[in-house]
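One structure is given below, encoded as structure tokens.
A single protein chain has been omitted; all remaining protein chains appear in their positions.
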Amino acid sequence: MVNDILLGAAAVFVVLVIVVLYRAVRGPTMQDRVLAVNVIGTNTVVILALLSAALDVPYFLDIALVYALLNFLMAVAISKFTVERGGVM
Amino acid sequence: MTPTEIAVIIFLGGGLFFTLVAAVGVIRLPDIYSRAHTASQADTLGAGLTLVAVALTLGLEISTLKTVLLLVFIFITNPTAAHAVARAAHEQDIEPWREDR
Partner (left out) sequence: MEYVAYALVIFVILTGIATALLRDVLAAIIVFAAYSLGMALLYTLLLAPDVGLTEAVIGAGVTTILLLLTIVKTVRPGGERTFERLDPRAALACGALAVVFGLTLPDLPAVGDPNSPILSYDAVTGHYLTQSYAETGVENTVTAVLAAYRGFDTFGEATVVFAAGVAVLVVLRREVFT
């Protein structure tokens, strides 16, 4: 039964990702889009962890770790890119 | 229902609630700085609570360690990324939203 609840939670998270996508498309500034994609990435990691527990596939967690790294790198890289000079950290 | 299952459901409910708050905030708040605020705090807490629920479901094994690692990582990187985004917005001279305009 817990597995069904986890799967349901994963489905709700995907719906929330679709909702946040509105901000990524609409903008209006570039930073809004980066922020929305960062939230989407975090939710992706959580969805993967939920699926890993619900479907009992332990190696999904390794993929989730890679996603978490990639998501952080992407947000910092695009923020850095939108600033002409100077740091963002 | 065992106590573990009840705890899992409570943590999962909390995680879903805070992620919902983050999603509403990212959609509804007026400018980039307030959106960065909700993305860094509400979303991090939502993801953290959900990962705690996942770790409780898994019980004691090597996967739990990975989940906790993921949790720590998200707790560090998510606010850092939001900070980087907000600072990039500040460097680009994006004006904060004010009620009187």
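All chains are identified by letter, namely A and B, in their written order; residue positions are counted from 1 within each chain.
The working rule: contacts are C-beta pairs under 8 Å (C-beta built on N, C-alpha and C of every residue); 3 or more make two chains touch, one makes a residue touch a chain.
Predicted, not measured: the structure shown is a model, and the values here were computed from it.
J.: Can you list the shown chains that the hidden chain touches?
T.: Per the touch rule above, the missing chain touches A.
J.: So which bits of subunit A touch the chain we can't see?
T.: With respect to the unshown chain, the touching residues of subunit A are 7-8, 10-11, 14-15, 17-18, 21, 24-28, 30, 33-34, 36-37, 40-41, 44, 47-48, 51, 55, 57, 59-60, 63, 66-67, 70-71, 73-74, 77-78, 81-82.
Everything below uses one rule, namely that only the chains that are shown with their structure count from here on.
J.: Take the average of all CA coordinates in subunit A, do the same for subunit B, and state the distance between these two points in whole angstrom.
T.: 10
J.: What residues on subunit A touch subunit B, complex-wise?
T.: 1-2, 5-6, 9, 12-13, 16, 19-20, 22-23, 29, 31-32, 34-36, 38-39, 42-43, 45-46, 49-50, 52-53, 58, 61-62, 64-65, 68-69, 71-72, 75-76, 79-80, 82-83, 86, 88-89
J.: Would you pull the subunit B residues touching subunit A in the complex into a rising list?
T.: Spelled out, the residues of subunit B in touch with subunit A are 5, 8-9, 12, 15-16, 19-20, 22-23, 26-27, 32, 35-36, 39, 43-44, 46-47, 50-51, 53-54, 57-58, 62-63, 66-67, 69-70, 73-74, 77-78, 80-89, 91-92, 94.
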